[in-house]
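Missing here: one protein chain of the complex. Every other protein chain is in place.
The letters A, B and C name the chains in turn, as written, and every chain counts its residues from 1.
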Amino acid sequence: MAEWAAVVGIGQTRYKTRRSDVSIAGLLREAVDRALADAGVGFDDIDAVVIGKAPDMFEGVIMPESYLADALGASGKPMLRVHTAGSVGGSTAIVAASHVQSGTFKRVLTVTYEKQSESNAMWALSTPQPFSVHLNAGAGGYFAPIIREYIRRANAPEGVGIRVAVKDRRHGARNPLAHLQLPDITEQEVRDSMMLWDPLRFLEACPSSDGACAMVIAAADSISGNKPPAWIRGVAMRSEPTMYAGRDEVSPQAGRDCATDVYAQAGITDPRRDFDCAEVYVPFSWYEPMWLENLGFASPGEGWKLTLDGATSLDDGGDIPWNCSGGVLSSNPIGASGMIRFAEAARQVRGDAGAHQVENARLALGHAYGGGAQFFSMWVVGADKN
Amino acid sequence: MRDIAVVAFSQSACVADIGAVNEVELIMPQLQAVYAQVGLSSAQDVDFVCSGSCDYLQGAAFAFVAGVDALGAVPPLKESHVEMDAAWALYEAVLKIRTGHADSALLYGFGKSSPGELPAVLSQRLDPYYLAPLWLDTVSLAALQARMLLDSGSITESDMAAVVSRSRQNAQANPLAQLAGDIGVAALLQDDYLLAPLRRGDCAPVSDGAAAMIIATVEQARRWGVPYARLTGIDQRIESHNPCMRDLTDSVSTRQAAAAAGVHEAALDVAEIYAPFSHQEIILTRALGLDEAIAVNPSGGVLAGNLMMASGLARVGEVFQRIVNGDARRGVAHATSGPCLQHNLVAVLEGA
Amino acid sequence: MSTARPDVTGIEAPVYLHYHFTAGTAPARFLVRLREGLLSGQRCPRCAKVYIPARGSCPACGVPTTEEVLLPDRGTVQSFTIVHIPIPGNPIEPPYVVANIVLDGANISFIHLLSDCVNEAVRIGQRVEAVWRPPEEWDYAMDNIRHFRPLDEPDVPVERIGTLPVSGPAVPR
Partner (left out) sequence: MAITEKLSQEFELGFTYTRSTGPVVGRFLTGLRDGRVLGIRGSDGRVLVPPPEYDPVTAEALSDWVEVGQEGTVVSWCWVSEPRASHPLQQPFAWVMVRLDGADVPMIHCLQAPSAEAVSTGARVRVTWVAEPRGHITDIRCFVPVPGGVS
C-alpha cells in the first residue's frame, strides 16, 4: 500500500572533533546544501522538513527546530523533530520516508546533527539528578558488562574487538569525510591503547564528533538529480524497555524483531548472501560480532568468526563488508550517526561511495540503535525496486 | 488516502505540582484509561506508539526513555518519539497509518513542568546567539505581541479579559481544569499586571500531567465497535523563528495549516485552540476564520490548565469527546509550539 | 581603535537552570527503605517478577506495581567491568569494578561497586554481599551500601542467575 520512495540526494559534512568555523545552523546547512545539490533541487522543491538529534542538552538549545526553521527553508512548510536517543538518525530517516510513502508529500528534506564540541557528552549523558537510584559509570560502564557477557557466551577470543577497531579505521581512511584518519593503524596500537572499561580500550570506542547528515527523499514520480536513486525497500523500528526481567541484553529481541520485519518487507531470506554490504551502528568494537548475530548474518555464537575471517572487511575482500565508510568507530556526531549509516547504505547502492564503494552493490542495510541498546531502526535500500 | 478515526482519549487533571509522581506514574493511568475505552489490554494491541515530551521540563536527558516502562514493550513495540507536543506525535502516527504500515496507533504526551521555572527554561529555546543569552522569556515575548495588538487597535484589554472570563466560566464544567470560576471582565481588569500588558489571568498556568489517545483506520475502529470521530484533515506549518520577522498580530502558519486541513470545507460547531495567552486566542480565532456561532474552548482551553507537551494532543481529544458525546458534529483542534505561535498544527474532526 | 583585534568567532553560553526535583512514588519508597537499611523491591501482579529498584511499573507488562518485597543484601554478579577512567561526579579512584548484581529473590540486576576483591578474579556468577556504611551515615541514597564484596560461596551457574529465591531474611543492617 505504501508509495515508493527513494533517496535522491545525500549531503554530509566532514566529521571533526570541533567545527569552530560554523554556527549550529551553518553546520546543518553544509550537509543540506550538498543534499539539495545532489538531488538537483532547491528549497522551493521541498514539501516538508524532518529534523532529528539526540538530547537537546548536547548543545543546550531546547527544541532547536524552532531556531533552525529559517536555515532549513522550512517557513510555510510542515516540520517535525524526532528524538529516539542514539537511534534517532535512523528513525528520523524513517519518519521522513513515511512522509513520502504515505502519499502525503513528494519531496522531503531530512537532516540530523550534533555539534558535540559545544559541550561535553559525558556531562550531558549523566546530568546530576537528586535521588538517583543508580550508580553512574558512564556509557562504557553500561555496555562493557554486556560485551563481557557476549564474550563468555560466544567463547570469543580476546582479539576480536581489536580486529574490528583496525578494520573500521582502515575503512574510514578510504572515506575523506571520516573523522579519524588512521590508515596505518595496527592491532598492536589498539591493544596498547588505554583500557577504559575492561574489556573496552580507548581505540575500541567511538570518537566524539561535530557533523551533520542530510538526505532528500522523493516519490517515484519526483526522482531528480544525476545519480541513480536508492529505492527504500523496507523500514522498521522497534523499542523495548531498558531493563526487564529475562531481557537478553546481548542480543536484544527488539533488534531481532526489527531485522525480521525489515527483511520480510525487502524479501531478504539470508542477509549474509542477499546484502552486498551493511552500515551498522557499532560504537564499541565488540558490537560488530554481537550485531552480526542479532541481525542474522551469523548464527548465535558465530559472529566473531566472520569478523576474524575477514568477511566484513572491504580490504580483505570479504563477502559481506560492514561499515565501509568507517562506521561510528571512525565518526560519531551522535544525533547524526544513525542517519549516516542509512545514507552510506544508500550511497553504496547508488554506486556513489567513492573509494569505499563495494563493487556492484545492489542491496544494502542501514542500521541504528540507541538507549540501552533498546531502540532500533533499520532500512533496506536497493538499486532496484525489487 | 486511508480514512482515520480517533477512538479514545484520556487526560489527567491539570495540577500545578503533582509532587511525588514520576514519568511512568504520570503516564500509566492515562494509558490504562484509553485501553479500557477501546477494550484493549495493552499497547501490544495497537500497531504503533508515538509520544511527545521535553527533557528540559524536568531537567533530565532522555525523559521519554523512562516513559517506555509504562508501555509493557515486551515483546518490543513499533515506537517513536518527538521532542514536541504530542499533537505532532499524532501527526507522525497519521502518516504511519497512511503508509499502510499500521492500522492503529497509541499516542501520549507528558510533562512535569513544576520542577523547573518554565519561562526561564523555554527562554533557552530561542536563537542561541541573539535571544537566548538575554534570557528573554516566553511570557515577555507574548507580552510584546499583546502590546502590538493593543497598539494596532484590533483588541482592547477588555477583549483579553473577556477571553479569560469565558475560559474560567467554561472550565466550571470541566473537572480536570486547574482554574475555573465565575469571574467577570471588570474583576479581571482589577488585577495587577504580571508583565504589562499581561495580567496573570492572561497567561496559562503551568500544569503537570499527561494525555493519551488511540487512533485507527475507520475500518479498524468499526471492527473494535467503539464510537469514533473521523480525522478528516490534519496539517502543520512553521514560520520564521525571529518574532520580529513576522506579523505578530496574525498567525500565517495557522491560516496555511487550516486551509490545507480543510477547516472551511463544511460548517464547524466547536473549536479547541491551544492559546497559552488570552490575546493569542483572539489571533488564532481570526486566523482560523471562526465565527461567533462556534463554541471556542468549551473545555476552558489551556488558560484553565496547560499540560506542557500534551496540551496540543488534548485539544484534539476535547473535540473528539464532544463529537462522540453528540455535543458537536464537526470541530477544529489547534496546537502551537515555539515563541509567539511560530509553529501551528490544525486538525479537523467529524462525526462518524 | 580596536580594529586590530581578531574577529569574534565564538561566545560562551552559560545555561544554568534550577530545578526542584521530587522523586516519584516508587523510587521514594525504595529510598525511604534504604535509609532504614532495607532493600525494597516490587513484584509485578501479572508476571510475578521482582524489580529493584522499581519505577512503579513492570516494564515488561506495563502494569502498575505496588506489592513490596524486601530482599536480602546478598546476590550474584551477572556481569561486570573494570573501570579505568574517572567519571564526572564520581569520586572513586580507578581502577575499580562496577558489577551488575542481582539480589537473591530479584529478577533484575542493578549496577554497584564491587570491592574487597582481586579485580582480575571477579567473574560472572560470583556470590557477593553488601557492605553497609554505619547506620548514622544512612541517607536516601544508594551509597548507604559502600560497595559489595565477594562471599565465600560456590558460583551460581549462569543460566540460574536472576532466578534465585530469597536466600534469607531481609533485616536492617
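A few comments on the model shown:
Following the convention adopted for this analysis, contacts are C-beta pairs under 8 Å (C-beta built on N, C-alpha and C of every residue); 3 or more make two chains touch, one makes a residue touch a chain.
Quick caveat: nothing in here was measured; it's all calculated off a predicted structure.
Although it is not drawn, the missing chain touches A, B, C when the whole complex is taken into account. When you scan B:197, B:227 or B:262 for touch with the missing chain, the hit is B:197. Listed residues B:77, B:122, B:136 or B:164: the one in touch with the omitted chain is B:136.
Hidden from this view is one chain, which touches chain A at 18-26, 29, 43, 57, 59-60, 70-73, 75, 117-120, 123-124, 127-131. The missing chain lies against chain B, touching residues 19-20, 56, 59, 120, 128-131, 133-137, 140, 143-148, 151, 193, 195-198, 240, 242-245, 248. By the touch definition given at the top, chain C reaches the unshown chain through residues 1-3, 5, 7-23, 25, 28-29, 31-33, 66, 68, 140.
What we mean here is this: only the chains that are shown with their structure count from here on.
Centre-to-centre spacing of chain A and chain B amounts to 33 Å, using the average Cα coordinate of each chain. For chain B, the set of residues touching two or more other chains reads 56, 59, 68-69, 71, 73-74, 121, 124, 128-129, 132. Multi-chain contact residues of chain C (touching two or more other chains): 13, 15, 21, 23, 27-28, 58-60. For chain A in complex with chain B, the residues that touch the partner chain are 1-3, 23-24, 55-57, 59-70, 74-85, 91, 95, 98-99, 101-104, 124-125, 127, 129, 235-242, 244, 247, 252-254, 257-258, 371, 374-376.
Touching chain C in their complex are the following residues of chain A: 20-21, 60, 118, 120, 122-123, 126, 128-138, 140-142, 144-146, 148-149, 152, 194-200, 241-246. Put simply, chain C touches chain A in their complex at residues 9-10, 13, 15, 21, 23, 27-28, 30-31, 47, 49-51, 53, 58-60, 78-85, 87-90, 95, 98-100, 107-113, 124, 140-143, 158, 162.
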